[in-house]
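Written below as structure tokens is the structure these notes are about.
A single protein chain has been omitted from the complex, and every remaining protein chain is retained in its original position.
And then chain A:
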Amino acid sequence: MTPFTVLAGRATVLDRANVDTDQIIPARFLRKPRSAGYQNFLFHDVLLQEPDFPVRAGTAAVLVAGANFGCGSSREGAVYALVDGGIRCVIAPSFGDIFAGNAAKNGLLTVVLADAAALLGGADRLTVDLPAQAIICPDGRRFAFDIDAFRKRCLIEGLDDIGLTLQHEAALAAFERGLPSWALLAGSPAP
């Protein structure tokens, strides 16, 4: 995973609520391998309907979005489409939980900021400083944000969290041995 520290880049604003992952990437593209170039699927159908749609692959690094961005389907393809399209950070009042988890696994920073579009809408460039937990506008305005400490560390260090988990092998093996027997499989699946 690409580490995330300080990002300075073009920002674009999508000021609408409940942008679901079906819009970010329509279901029919999820069958494609990652090598197909997921940036080609980013907001694919929305772009056909709305020529002035503000999010387009390769035009911005920061997306300032509305509430509940990335709600709905768990498809990680939505994150692939954004990341392959050059977006490294999404700032919104709230996110779909699964989307936010998927984002962190792919080096896409999600920043929760109330009234994100109203506060940042005028800035076409933004600096996102993850170690300092701050968004900085070109006019010097600075907005602090909170982030889960574990997620922050994984993003900054670009950690492979499977490797991290396997460092806990002894605890995991002990836990596995202590599981109650009813929690294990009591029989084979049958017609």
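As a working rule, a residue touches a chain if its C-beta (ideal position, glycine included) is under 8 Å from a C-beta of that chain, and two chains touch if they have at least 3 such contacts; residues count from 1.
The rule is simple: contacts and distances are computed from a predicted model.
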{"item": "Complex member absent from the view - protein name from UniProt, among \"Anti-sigma factor antagonist\", \"Xanthine dehydrogenase YagS FAD-binding subunit\", \"Chromate transporter\" or \"3-isopropylmalate dehydratase large subunit\"", "value": "\"3-isopropylmalate dehydratase large subunit\""}
{"item": "Missing-partner contacts on chain A, residue numbers", "value": "15-18, 20, 22-23, 26-28, 30-31, 33-34, 45-46, 48, 67-68, 71-77, 79, 94-98, 101-102, 105-106, 148-150, 153, 160-162, 165-166, 168, 171-172, 175-176, 179-191"}
